[in-house]
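A protein chain is absent from this complex, but the other protein chains hold their places.
Showing chain A:
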Amino acid sequence: MAAKFRQEMPPPGGYGGVEWSQKLAKAKLSGYRTFGLMAAIGIPAWTYFGYQTTKYRDVRREMTDARIAMEPLYAAEQHRMYLKQLRKNRDDENELMKDRPDWETGKWEGKALYHNKAGRFIPAPLEEYYAHSDALSAQRRYLDHMKH
């Protein structure tokens, strides 16, 4: 037996309206509160950053002061050591070449190495400074210099 015919009808009260508008989540913080939060984080952070910058600048400046204060003491001793070695090199060369009457210390084929009428101080080249030491001294010195 066929069931009783029943016409489908809208729900009681009718269909609701079509939702066509975009749905936005509600903002958790208002604009004023966002700015307030930014200020609350930013102001202490920048203040602390400024404090730290000043502090470490002062620490660096103190260390720079200490280095500058000590520089004359180091330089004085260093100059004396340097001149002593130059003197020693010249004496050694005189001693080494005393049997060669055609050899003049500090000259090559009768001419001085530098045209130095003014009497300027010309620092000796590294190879000449280490001329009477063993073969790798100059290179070791150079490598040591490159480390720092």
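Here is the rule we go by: contacts are C-beta pairs under 8 Å (C-beta built on N, C-alpha and C of every residue); 3 or more make two chains touch, one makes a residue touch a chain; residues count from 1.
Basically, contacts and distances are computed from a predicted model.
Matching "Nucleolar GTP-binding protein 1", "Exosome complex component RRP41", "Dolichol-phosphate mannosyltransferase subunit 1" or "NADH dehydrogenase [ubiquinone] 1 alpha subcomplex subunit 8" against the UniProt entry of the left-out chain gives the name "NADH dehydrogenase [ubiquinone] 1 alpha subcomplex subunit 8". Contact with the undisplayed chain is limited, among A:E8, A:E62 or A:D102, to A:E62. Take chain A: the residues that touch the chain left off the picture are 58-59, 61-73, 75-77, 79-80, 82-84, 86-87, 89-90, 93-94, 104-107, 112-114, 117-122, 124-125, 128, 131.
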